[in-house]
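To start, the structure under review is shown below, and the notes come after it.
Missing here is one protein chain; the remaining ones are kept as they sit in the complex.
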Amino acid sequence: MRFVDEYRDAEKARALSAKIAGLCEPGRQYKFMEVCGGHTHTIYKHGLEDYLPESVTLVHGPGCPVCVIPMGRVDDAIALAEQPDVIMTSFGDMMRVPGGRGSFFDSKAAGTDIRMVYSPLDALKVARQNPDKHVVFMAIGFETTAPSTAMTVLRAEAEGIENFSIFCNHVTIIPAIKAILDSPDLRLDGFIGPGHVSTVIGCRPYEFIASEHGKPLVTAGFEPLDILQSVYMLLVQLAEGRSEVENQYGRVVPWDGNQVALKAVGEVMELRPYFEWRGLGFISHSALRMREKFASFDAERHFDLPGVRVADPKACQCGEVLKGVLKPWECKVFGTACTPETPIGTCMVSSEGACAAYYNFGRFSRERVRQASRPEPVTIETGARRE
Amino acid sequence: MTEQRQANWAEEAVREHAEDVHDHELAQYPSGVEHPSREQQVLDRIEKARARKPKVKEERITLAHGAGGKATQSLVEAIFLDSFRNPLLEPLEDAAIVTANGTSLAFTTDSYVVSPLFFPGGDIGDLAVNGTVNDLAVSGAKPMHLSAGFILEEGFPVADLRRIVASMAAAAAAAGVTIVTGDTKVVQRGKADGCYINTAGVGVREPGCELGVATARPGDAVLVSGPVGEHGMTIMLARGELDIEAELESDTASMHELVAGLMKADVGVRAMRDATRGGVATILNEVAQAAGVAVVVNEDDVPVRAEVRGACELLGIDPLYVACEGRLVTIVDGAHTEEALAALRSHPLGAEAAVIGRIADDPPGLVLLNTGFGGTRIVDLLVGDPLPRIC
Partner (left out) sequence: MCLGIPGEVIEIMPEQPDLAKVDVSGVKRAINIGLLTDDPPGPGDWVLIHVGFALSKIDEEEARAAMEFLEGIGQAYEDELEALLSSKIDEKG
């Protein structure tokens, strides 16, 4: 596959890995946060940590839109699905996410009509096909996904479709990064920036991270070489004493983002005063809701929702994991009470949550895995040996 | 502030594992102690939690219970095996091995509820015969006779039923089996999805045939008989909800000849499995757990058709978990790897067979993947069906 396979090349990875090792100052520990859950998924799916020296640690950030939805919002969505003559539509990602009283799958088993869709436009299609029902779309996602929801609402308005509304849970990435930067117990050396969010918002919104907080940020693509290259670019910046915003993912991310997409979002949605993020708490101006002008497409205005907050169990240490203070396996309930089957905290919820990725893909001593998987001694041509 | 309450299920889960949490607190080392040992403690704790007797916590059956992953495993072990327990059932292989008048028989059953009933490459009738024939074949038996039970929905077109039955007759003839008994029930409109079929089958085993995933041992080779995931992806796309077009056909086929050829080649076959629901990854996990070995797979060696890969990338699904209906996963003595591969490739169904990995001794119970990128990771059991994802 073009633009995919060439970024999964093991040989280039080895050269880059050697470069990365060469850039690390002896005795210094480096901690970089990949903000985006998609990056976390790539890192584990391809076993990327095998290419990083011990002194480089990747901290898995809060950029998983499924994980950060508070349990109370899932309960609200299920309450919507329980309304008479409602069809709830959702991306597959949300189906297994438990709220305070179970998941979409549990609700479906109890008799509600919840359908999986690939695109918000497919949800609109369900509305067209079922004029006697009201179709709600469970909108989740960062700035990457919000434009698709906005375009779908604009389309629904143009077509005069009245039996369609959005349960808007779109969130914005910058306030979450700010919340992390403001956390007192956090020590990070730089950020791997979210590539697909940046196709929409561009790279400028990150400039405060470099200028005010003195941390370099490299916007990165989602293939493993993309991530390895951004680690390299971060280390070069640190070695040269720079902190700038750089774009590793220039093939997809324009520096100024996608103005058409931003305009569509701005037309249909506005910032909420505050929104609760699982694991991080309430963050101001961190989420979107439908504008008054589009009230007829707003499920929150259409229906009366319980709006009850559900507290995460006290034993859950997701907040610390999200800030990189704890490694997933250092959490008290990791792998015992909290597993991908019964995810207690946000990081275990979706396959790109830090804990789920670690549990599914990396749950073993790396040294033992390495030994088992590569029994033949690998001969590395090093200068020392040739000498 | 808004009203607040607790998630009872989550609090219960924490309480239930309180003992483990307590262990964890005891194991808190003073700072300065090396991490790996602490990590190992955590990993041991997880293994302990995983080894617990499976429980079905849900109040109702969900679709995950039928998906072939962890939820299915819990359901089978906690509800069915717990009540029916006997030595013939306990191995939970594709077929039970029973003896009648000194003859060793393989006996199996399977129900078919595919939607849509007709799809590129076959229909529910093909599946109902081939699936059961394959379960017998991989148990080392020559498939002989099948039963067929039909649950039909009021209003189901007779023409469709004729078409399905014709497929079954053709598939049975191709597999050299006869359908010798059956049953028909009709349920009210809306109580079934047109047509469900159950088949059971018996086959005769060669004397002295010792097969089973528990017999895999370090040094063995792992092979698949062809590209993976075609059936599952064909069905997912044939449902039409995803609006994705691809030139894909189900791989449904009866593997009795392929299996017979492999057994005849005398290549030290330890185990064979029909990679259906849950895909190749699920089979390999069963091998790792049953035999207490590590299964090491090379990602680049697993054959996957370009279209299956494209659809998987688009939907965020791993082809290792996508169902096949005519693909064999087999573990053979490592000394005979090449002969086993040649035996599979000599049959048209195995033309694209490949060696995808090997059995190692450590870490026991795990499937490891050498990724194409040159890294390593675990391949775990899925919780439920692979779902299309956006993130």
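Brief remarks follow.
Think of it as A and B in the order they're written, each chain with its own count starting at 1.
We adopt the following convention: contacts are C-beta pairs under 8 Å (C-beta built on N, C-alpha and C of every residue); 3 or more make two chains touch, one makes a residue touch a chain.
Note that the coordinates shown come from a computational prediction; the quantities given were computed from them, not determined experimentally.
Note that of A:Cys203, A:Ala261 or A:Ala315, the residue touching the chain absent from this view is A:Ala261.
From the options A:Gln248, A:Ser286, A:Gln317 or A:Asn360, the residue with contact to the chain not on display is A:Gln248.
Residue-wise, the contact with the chain that is not shown comes from B:Ala306, picked out of B:Leu89, B:Val187, B:Ala306 or B:Ala335. Contacts to the hidden chain, counted on chain B, fall at residues 242-247, 306-307, 309-311, 313-314, 316, 389-391. On the side of chain A, the interface with the absent chain consists of residues 1-4, 6, 11-12, 15-16, 18-19, 36-38, 63-65, 91, 118-122, 141-142, 144-145, 147-148, 151, 194-197, 199-200, 222, 225, 229, 232, 248, 250-254, 258-261, 264, 352, 383, 386-387, using the contact rule stated above.
Keep in mind that, in the parts below, only the chains that are shown with their structure count from here on.
Centre-to-centre, using mean CA coordinates, chain A is 30 Å away from chain B. By the touch rule above, chain B contacts chain A in their complex via residues 1-11, 13-14, 16-17, 20-21, 24-25, 36, 38-40, 42-43, 45-46, 48-49, 57-58, 60-64, 70-71, 241-243, 294, 296, 306, 309-310, 313, 315, 360, 362-363, 366, 368-378, 380, 383-384, 387-391. Contact residues on chain A toward chain B in their complex (touch as defined above): 1, 4, 8-10, 13-14, 37-38, 44-51, 64-66, 71-72, 91-93, 95-96, 98-102, 105-106, 108-110, 115-118, 122, 141, 145, 224-225, 307-313, 315-316, 329-330, 332-342, 344, 350-352, 359-375.
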